[in-house]
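All protein chains but one are shown at their positions in the complex.
Up next, subunit A:
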């Protein structure tokens, strides 16, 4: 860097350099020696552990390596986002596990954020009952071990009637100890295209809103965004869908034999895990949100009230945007917790990555590889969450002048 510095005064700003003397009294020489020593010690410990491991595995004739990933898994898996059957490889089975973990983590993070924010706001409510209820919820949920809560939800869901006596609250919706069954449509490529059009529409709406805001800053005229948004996000997909012949065949669940066929289903295992993770994490998020809102100076409320704004409006336009700066950093660790806690899935039979990797390592005996895979998966997910949250945090940070 210093060579590209234009200002010559900066280049020579550091202390004058003198040559390293080969003497123990030279501070820089000492530093170098220490560093070599530390690296050397750490390196030899790692090497020692590694060679012991290899030797022990060899003596005990335990198989090593990742070759097993290509072997046929033969594992039964109850629910999967991608096509899977037991003739597929361990790699495929583990991928199913990763996707199952993501399925509960992503949905969990979104729902916990919504629920937690609502409860956090409720705790600050001027309504005595609402605020006490919120406090009570936060206390109870945070004081009970999560595993216990998961088992509680799972037991409750198992207590639902069997498929033949399934609850039928709304037409086409069935609730039984086999899970929740919802009507769906026969999914065809046309629906994929429509979905794609909706995503494109959302991007378009965002770009449009940006452009309009820039114009508003220029001439002070507010402009309506929603008509264009509606056209792009609803109209466009409808047109695409119609262009593909507007296929629509409802797929209503019906009892056949042991179970319901058709429609889409949410298993009791997934539902219990999601419910447990969301309600538990929401308790912590609520406290973060409450603290964030209270961190915003009371004067802001008063000033806004003086301008005639309503409380809800103040919260949305003035307080929350500032509170976010306090809220976002601790939120990251809640998201990480939720993701890691999802590994309690094994206790209630939801087949996440830990469950499938554990079974894999049991069937192949390759525990070290199995644990390495689990660690790699969680590390990747956690780092992605951290990176995203850091980026978001930087974006909303106060721009200081």
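One rule holds for everything that comes next: contacts are C-beta pairs under 8 Å (C-beta built on N, C-alpha and C of every residue); 3 or more make two chains touch, one makes a residue touch a chain; residues count from 1.
Everything that follows uses one rule, which is that contacts and distances are computed from a predicted model.
Chosen from "Quinol oxidase subunit 4", "Carbohydrate ABC transporter membrane protein 1 (CUT1 family)", "General L-amino acid transport system substrate-binding protein" or "Carbon monoxide dehydrogenase", the protein name that UniProt gives for the omitted chain reads "General L-amino acid transport system substrate-binding protein". One of A:102, A:252 or A:347 touches the chain omitted from the figure, and that residue is A:347.
Here the missing chain is touched by one residue of A:81, A:140, A:203 or A:371, and it is A:371. Screening A:70, A:297, A:362 or A:380 against the full complex identifies A:362 as the residue touching the chain left out. Annotation for subunit A: contacts to the undisplayed chain at residues 49-50, 52-53, 55-57, 59-63, 74-78, 86-87, 145, 147, 151, 155, 158-159, 162, 177-178, 256-259, 268-269, 343-344, 346-349, 351, 354-355, 358-359, 361-365, 367-368, 370-371, 374.
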